[in-house]
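All protein chains but one are shown at their positions in the complex.
Residue numbering begins at 1 within each chain, and the chains themselves are lettered A and B in the order written.
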C-alpha cells in the first residue's frame, strides 16, 4: 500500500535503468545518506566507531571488491587477506616516505599497487578453475604474508616487524594516528565507501560488468561470443584487488593504527570476507553491505548479550558464539542460498503487493 | 658426502611428513568424491575426534563447564580411565552419530546446490564443531596417549650409522603413522572394491542420478562416507594429537592438506597419497636448501606455490579426472 510503484512513470532509458527505479527506494537512499552524513558524525563515540561502524564500512569495501571477483566474474578467491596486507603495507610505505602528500592519495595509490599484485596472482586463473583456483589463491595469501613478515624494508626495519600508522590529516583533521577523532575516522571511511560503491555499481552494470558476468556464467561460451577471457578475468582481479587494497589500507591506517601481518591479515580474514559476500549475496552490491553488517554486528551483539546480558563466563560465551555463528551460516544457506540480498528482494516483492496479495 | 646424507635424511622425513598430510587429505577426497562437497570441516573433524577420544578415555563429563556455569554445580569427571581400544571404539560411534546428524540437519537440505554453497556450509559446520568441541570438552591442551611410541628410532639410527657412517633420524611415531596409513588405504581400497556398500559408494561417486536410478540410497551412502571420513579424521587426530597435544591448532592441519589435494586432484585417493608425499618432500627440501637463503619459515607458502605452478600445467591435478568443458 505504501510501498508501490503506481504512478511512477519512466519516460526515458536513463530513468528506466537507474539504480533505484522505485521512488520510495530513492527517498530511502537519500534519507540514509543524509543520516549518515548529517546525523551520525555528531553522535558517534569511540566505542561505536571502533566496535561496529568502522569495521562495517571497511569490510563493506573489501566485500564489494571480493564480490566483483567472485560474485560477478565467478573467480573464487581466498587471497583477500593477502591483498589487504598489500594495501596496508603500501599505504604504510607511502605514508612514511612522502609525509607531505595527502593520505587520500596514498590510499588510492595503495589500491593501485594492490591491483597490480592482484593481476599478477590472477594470471593462473586463465588456466585454473573452480576450487583449484580457490586453493591456488591461498598461495597468494601465504606468500604475501610471509613476504611482509620477512623483508625488513616493508616495515622500515623496526625491531619487531610491527607497522604503526603515523598521524596524517585531511582538511586539517587528523584521520590516522592516535589523535584522530571518531567522527573524522568515520567520515573518511564513509567517503571511500560512498565513492567506491558508486563506482562498483556503475562498473558492474556497464560493458565490463557484463563481460565479467558472461565469463562467470560460462567462460567458453563467453569467449565464443567475443569476450576476451584474458582481459575480462584480469580486469576483474585488478578492480577487485583495488577495492580490497583500499580496504586493507583503511583497516590498517584508520581503524587499527598498528598491525602485524600474520595476525591482522591472516587466512581468517580471507574467509571472513568470503563469508560476508556469500551470506550477503553473490553478485550484489547491496549484499556486500548486508553481509558485512551481519558478520560485524552479530558477534558483538552475541558477545554483549551473553557476557553482559546473561553474565556467562567469557570463554563459554566465546565458544557458544562460535557455535551460533556457525549454525547461523548453515541455517542461512539452507533457508536462502542466495543470501540476504535475495531475502531483501523477496521482501520487497511482498511489500509491493501488501496488503492485498493475489 | 655428509651433505648428501643429510639431504637423504630430510627426504625420508619429508616422505613421513607427507604421509601425515595425506591422512588429512584422504578425508577430503572421500567426501568430495562421493558427494561433491569440498569439506572444509575435515580439520575440525580431526580436532573434534581427538578431543572426544581424550574426553572419553579420561572420563570427562561432556559440557561440564556449561553445566557448571548454568547450575553452579561442580561436575568434572566420571572418575574412570578407559583403555585406548574401548575409547577409540566409542569415539568411532560418536563420529558415526555426528555423520548422521550432519546428513539430516545440513546436507539433506542442500542437495543440488552449487558447490560453493556446499563449501560454505562446511565452513559454517567447521565453526560450529569448533565451538561445540570446546564447550563439550573444554579448551585446555590435552595430552593424548593411546600407546603409540615417539622419539628417534634407535634401530634405524644404528643400522644407518653402520652402513653409511651417518645415523639417520626417523621418528617412531612417523613409522607407525606410515604403517597405519598404509593399512587404512588398503582397507579403504578393499572396502570400495569388494563390498556391496563400497561398490555403491563408487557408483554414487561416478554418477548420482544413475546410482539413484538403480536403487542406491544416496542418503545412506552419504552417511557412510561422512562416517568413514570421521574415522579417517580420528586417525589423523590421533597421529597429530600424540605429537602436539590435543588443542585448537589441530584444526589448522586442514590448511596443510589443501595443497596436497590440489596437487593430487580432489577426486583421487592415490592422488592424495602421492600428492602428500610430493608436498612433504618438496617443502622439507626447499626449507633445507633455499630456506636459509631467504630467511626460513617457507613451509607455509611453499606447498601452495608448488601446487599452483603444477596446476598451471595440469589444471586437474596429478590424478584428477580430465576436465572436459562443453558449451
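Note that in this section a contact is a pair of C-beta atoms (placed from the backbone, for glycine too) under 8 Å apart; a residue touches a chain by one contact, two chains touch by 3 or more.
The criterion applied here is as follows: contacts and distances are computed from a predicted model.
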Chain excluded from display, named as in UniProt, from "Periplasmic dipeptide transport protein", "NADPH-dependent 2,4-dienoyl-CoA reductase/sulfur reductase-like enzyme", "ABC transporter substrate-binding protein" or "L-lactate dehydrogenase complex protein LldF": "ABC transporter substrate-binding protein"
Option touching the unshown chain, where B:152, B:182, B:309 or B:323 are the choices: B:152
Contact partner of the left-out chain, one of A:162, A:202 or A:231: A:162
Residue of A:256, A:274 or A:290 in touch with the missing chain, whole complex considered: A:256
Touch list for chain B against the chain that is not drawn: 6, 9-10, 13-14, 16-17, 68, 74, 134, 139-141, 143-145, 150-152, 169, 171, 240, 243-245, 247-250, 252-253, 256, 283-284, 287-288, 291, 295-297, 299-300
Touching residues (missing chain, whole complex) on chain A: 46-52, 55, 96, 146, 149, 156, 158-162, 164, 166-167, 177-179, 255-260, 262-264, 297, 300-301, 303-305, 307-309, 313-315, 317-319, 322
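We take it that only the chains that are shown with their structure count from here on.
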Footprint of chain A on chain B - complex, ascending: 38, 65-66, 69, 105-106, 109-110, 113-117, 119-121, 123-132, 134-135, 139, 255, 258-259, 261-262, 266, 294-295, 297-298, 300-301, 304-305, 307-308, 311-312, 315-317, 323, 325-327
Of all residues in chain A, those that touch chain B in their complex: 76, 124, 127-132, 135-136, 138-139, 141-143, 145-146, 149-150, 218, 220-221, 224, 267, 271, 274-275, 278, 282, 312-313, 315-316, 319-330, 333-334, 337
